Structure formats: C-alpha cells, structure tokens
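What follows is a structure written as structure tokens; I'll ask about it next.
Removed from the display is one protein chain of the complex; every other protein chain stays in position.
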Amino acid sequence: MASRTLFMRHGLALLAVLLCGQTWAATVVDDRGRTVEIPAAPQRVVSLLPSLTETVCALQACQRLVGTDRFSDWPASVRSLPKLGGLEDTQIERLVALKPDLVLAAGSSRAIDRLEALGLRVVALEPKNLQDTERVIQQIALALGDAAAGTALWQRMQARIDAAAARVPASVRRQKVYFEVASSPYAAGESSFVGETLTRLGMGNVVPAALGPFPKLNPEFVVRAQPDIIMGSVRAVAEMPARPGWGVLRALRDERHCGFASGPWDALVRPGPRLAEAAELLADCLVSLDRPARQNN
Amino acid sequence: MKATLDTPHTRAARAWPEATLLGLGLAALALLLGVAGLAAGSEGWSLAWLHGSQDEWSLVTAIRAPRTVGALLTGGLLGLAGAIAQGLFRNPLADPYLLGSAAGAGLGVVLVLAAGGVLGHYIGLATADWLLRVGLVGAAFVGAVVGVALTLMLARGTARPIVLLLAGVVVGIVLSSISELITLVSPEALRGKQIFMLGTTSFLGWSSCVVLGVVLVPAAALAWRYARALDALVLGEASAASLGLQLPRVRLLLVALMALATGTAVAQAGLVAFVGLVAPHIVRRLVVVTHGPLLLLSAAAGAVLLLAADVAARSVIAPQELPVGVLTAVLGGLYLLVLLRRRQLQA
Partner (left out) sequence: MTAPAAHAAGVSAPPAAGVSAPHAAGVSAPKAAGVSAPHPAGAPALQAEGLALKLGALRAVDGVSLALHAGQWVAIVGPNGAGKSTLLSLLAGLRKPDAGRVWLQGRDLATLPAPARARALSWLSQQGEAEGDIAAHDVVRLGRLPRHGLFGTPDAADEAAVAQALDETEATPFAARRLNELSGGERQRVLLARALAVQAPVLLLDEPTTHLDAPHQRALLRGLAARARNGAAVAAVLHDLTLALAADRVLVMDRGRIVADGSPADAALRAALVQVFEQAFSIEAVQLAGRARWAVVPHL
C-alpha cells in the first residue's frame, strides 16, 4: 500500500511537472489567422520588420535577436546584427543558417511560405494602427514567453503618451493639424496611426477619417482647410511655400510648422513601440509652437 | 497639258481641310476640358468661383488654372515626342521613353532623394539646401537628357535605328537597375520614386507652365520644319538617303528634340504613361496626313488626352486624387485593347 501511494505521489508530481512544463508553451494567433504553437521561450529570434524588431527590444528581449531585416536600425544595438535583406529579397539561406527558433515577419513577406516549408516557426504580424500595435505587442510578448512584459510595456507606453498629452499647451489644443507623409501630397488622416496619436494629444486633423488613413489629396483641399499647424519632413516643409497657391497658408506664413529630420521621422511613421516616442516628438513640436497667439488665430 | 482638276494634288488640297477640322476639333475639346479643369476642384465640380469670393478666385488662379494649362502643355510635349519617336523608328509602338529618358529621369529623382537623406545625416544643411533648390524637377530633366545622351553614345550616333533602339533598351535597363539598387538601401528614395513613376499635376504652377511653353513652342516649330525627313523615312533608310537627305544629322536633331520635350514633360509631371504612345495613333486613325500635320495634331491630341485624364483624376474621388499616370494607363490601355480586338477581327 505504501508503494502505491508513493507511486501515486510520484505520478502526481510528474503530472504537475508536466503541467507546469505546458505553461511554457504559447499559442499565438498571427495576422494570417493562423495559430502558431511555441513550445518553449525562443532564444534565437529573427525579425524581418523594423516595427517588430523594435517591439522585441522594447520587451527587453533584444539580446535574443540573432538577425534582422535591412531597414531595422533602432535601437543602435541591432545595427550590428546580420542583415537579412528587405521585404522582397530576404536571404533565406543566411536566415536558416542562423538557426532561429522564431521568425517574426510581416504578413506580406514573400519569404514566409519558404521558411515554413524549411521547418522554421514563423509568426506573421504587422502593426498598422494603434490597436494593431497593442495586439502585436501582446502577441510577441506571449511568443517570447513573457505575456506580462507585454502588458507592462503597453501600460508604460500609454503613460508616456498621456504625459505627452498633458504637455500640450492649452493655446494649441484642438487646433487642426495637417501632417504630410509624402509629396504630391499624401496626408495622414484621422484614422491613421499618426492621426490617432494626434487625437490622443488632443489635436484636430484637417483630413477626416472618411478619407482613409493616407489619402492623396488635391492640394486645393489643404489650402481651403487652412490648417493651424503643418507637420512633415524637413524637406517637405521647406519646399511647401514654393508650391503654387500654398503661399496663402497662414501656418506657413506664421511659421507654425514642424519639420522632422529623418531619424525622428522614422519613429513617427513606423507604428510600433516607438509610438510613445512619436507622441513625445509631436508634443515637443507643439510645445515649440506655444507662442503668443495672434489676434486672428 | 496642265493637270486636270481631279488630280491627286487637288485632292490633297481638299484633304487638308480634314486635318484642319481635326485640329479645330481638338482645340474645341481642349477648351471644353479647360473649363472642366477650372471647375474640378477639391469640392467636386463648381464654377462658384466665377462670382465667388476673392479667396476662391485666388485658389483657382493659383492652383487650378496653372494645373489645367500645365496638363495641356505637358500632354502636348508628350504627344509631340511620341509622334517623333514613331516616325523615327517607323514603329507604331514606339513611345517617347524609348531611348532611356524615363529610366534616366527616374534615376535622377532617386539620386536626389537618396542623397538628401544621406546628406541630411552627415553633411550640413547648406548642401542639403542647395540640393533642394536644384530640386527634383532639375534632377529629372538632367537625368532624362543624360539617359538619351548615353544611348546616343552607346549607339555611336544615329546611323542605324535598330542599333539606337537596342542601345536605348540597354541604357533603360541599366539605369533602372541602378535606381532599384539605390531604392533598396534608401526607403525614402523608394517612396519618392514610386510617386514620381505615377505622375501628377498637383504642383504645376505658372512658372512650370512657362517652362513647358518655352520648350513646346520651339520644339513644335522645329519638328514641323524637319517633319519631311520623317516622311522620307517612310521609304526606308536607303531610299531616303538616295533622295539626298543627310539622315544622321536630321535624326540627331529629332532625337534631341524628343529628349528635350520628354525631359521637360517628365520633370514637371512625372512619368505619365501612354500619352505619347496613343496620341499619334488617334490622329492617324482619323486623318491621312504627312508628318508635318501629324506631329502638331499629335501634340494637340496628347494635350487633350492628358487634360482629360487629369480632370478625371481630380474629380472621381474628390477631395482625394488619383495619380494621373494611373488614369492615362487605363485610358491608353483600353484604347490599345480596342485596337487589338479590331486587328484580331480583321485577321
């Protein structure tokens, strides 16, 4: 009888250990709707999208990265990692040679099928707006074996965004912003992630949500809308006054504009954990515009 | 005996009115579309500005009017260049981008964008500022001209058209590969190049119109003067030479005209597809004329085509715009499809 209880106790212990072992396993649902099982916390991670790289690092798992895509350049430590090509031309052989146990890629990457056929574990994620970003952070945190870190990161980000929102001076609050993402001109609308961040900061947008996230606008629209504040890359903002008909824009005349250099620009246009940094950049810009308002503002 | 009344040349004299009619028709169409262009704004169709506020008026004169005129002039340049190309190469599928001008312009744009990004990192603002002033317009124009010059050098002159064509293809491929390489490492250049490839009239101001006009008028005049050489080329190389024509020199001049016209158009409005290809086709379908009137009518047809596409691009999803190159591709592609069907039915 004693041996039977002993056996049962050992059996139960074994069962408990097995069950505990099972809690390591993560089930992640990626952008393709596929469920990917990750039996153990991955130690060699390859990321093929800058925002995913940034997410991994923000989750304090930077040291687990063994390779990234060509365009991942933040934080500085990833610059020394092997670069495995861009979206279209991933270097499959090199990637496989790194023996990763998890590959993070955008859903549109052409390499996914090939990598999966070669037996690698691929999770396809691509954050396109604020909501996506949260989901992606959570999924990656889960995949890396530390769901709590994801929640913590998100909360930190929210806190930073709230802090940035608090810094926005009352004089510029609720003013209409025109954010140009590319020439000819493409603007960031309310429904884009940039637009969502601006909304969080209490700013308005000349481009309503109905026009989509990044519409190509008739330049007349911008002139008619007479935005209070203009934002864009340094080059774009510099050449705006020369555009036909844009001389009447008050924001240009009164110099109520922010031009972002290419480093900060990346943070602004990439949805990912740097959204908080983006919010801070935007807040810095708005603070700098807190000048004595003119009479007819 | 004097030629009787109903000889070919008197019949030809009667045929002239056909060409004049077409010219007048195209001019009328251009006028109509011009009005439409002045009405198509970010709030859909409206001629309210006619009796509206000062602001409306300045919006129209500063943005809408030069865009409309610019579209006409750009289309005119492309139509002219396309007709010259088709005459020079005796090929109805030739377009003005054949000799490496498109690839060259694209490379120019990409280089400036990439250099701007790189310089922004490493070198001071002064240089970047100069680059900005030279601007994408200058880079595209220089690139187009350099592309054609490279083609001419590779083909060692214009003596043999087939060699010229091949050289153009080679230069086009090499230059666009270099573009691709640069865009691989510079995503900013990639974005800019994609926009450039689609074409837009968004930022055509009055100064752009002046530039376009200053190139179009003399180019059309010179092309008219030398158009007879294209007629002679109809007979074939050797026969045209037997008529005493200095073909290589004339061809060089026509290639230079083509490069100038294409480069200017592309620099201002980006790579607009199909206008240069389709405009001469349309004219040839409607009238039987020698190259003199053909070149001028092609310019007119190109102007009308591009303006029509531009008005559509502006009004279909206002206040958003479609890139005008997309619409010319759709319109041009449809036309070629119809042409193909017609040929198939005939065969």
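In this document, chain identifiers A and B correspond to the written order of the chains, with residue numbering beginning at 1 in each.
We take it that a contact is a pair of C-beta atoms (placed from the backbone, for glycine too) under 8 Å apart; a residue touches a chain by one contact, two chains touch by 3 or more.
Just so you know, these numbers come straight off a predicted model, no measurement behind them.
Considering the intact complex, the chain excluded from display touches B. Contact with the chain that does not appear here is found for just one residue of B:L73, B:L88, B:V171 or B:A229, B:A229.
Residue in contact with the omitted chain (choice from B:R160, B:R191 or B:R284): B:R284. Check B:V185, B:L245 or B:L339 against the missing chain and you find that the one touching it is B:L245.
One chain of the complex is left out; on subunit B, the residues touching it are 1-3, 7-9, 11-12, 15, 90, 225-226, 228-229, 231-232, 234-239, 241-246, 250, 284, 288-291.
FYI, only the chains that are shown with their structure count from here on.
The distance from the centre of subunit A to the centre of subunit B, each centre being the mean of the chain's C-alpha atoms, comes to 41 Å. Subunit A meets subunit B in the complex at residues 70-71, 86, 89, 182-186, 211-212, 215-221, 223-224, 234-235, 238-239, 243-245, 247-248, 261-262. Within the complex formed with subunit A, the residues of subunit B that make contact are 41-43, 55, 58-59, 62-64, 66-67, 116-117, 120-121, 128-129, 132, 135, 184-185, 187-188, 191-192, 195, 200, 202-206, 208, 314, 318-323.
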